[in-house]
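A single protein chain has been omitted; all remaining protein chains appear in their positions.
After this line comes chain A, so read on.
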Amino acid sequence: MSRVEATIVGTVSKVLVSIGDDIQSGQEVVILESMKMLIPVEATKAGKVTAIHVKEMDFVNEGDTLIVLEESQ
């Protein structure tokens, strides 16, 4: 199990993945908006999306969990 966390405090601009998606390490999974900048958050590991903890316009703090992955073997 691996978590993708918010890299900065801000709001969720867009969620780019759905539950069940297979994603690669380095793939952008969420776009945050902070300081009027669009800030992509990338997965640091490859895996299947098992949970999405946020939706558009949600406020998040740095370190909050955005997405949970089941890591690829």
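Throughout what follows, a residue touches a chain if its C-beta (ideal position, glycine included) is under 8 Å from a C-beta of that chain, and two chains touch if they have at least 3 such contacts; residues count from 1.
Everything below uses one rule, namely that contacts and distances are computed from a predicted model.
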{"item": "Protein name (UniProt record) of the chain left out of view, among \"Xanthan lyase\", \"GerMN domain-containing protein\", \"ABC transporter permease\" or \"Acyl-CoA carboxylase subunit beta\"", "value": "\"Acyl-CoA carboxylase subunit beta\""}
{"item": "Positions on chain A contacted by the hidden chain, ascending", "value": "7-9, 34-40, 61-62"}
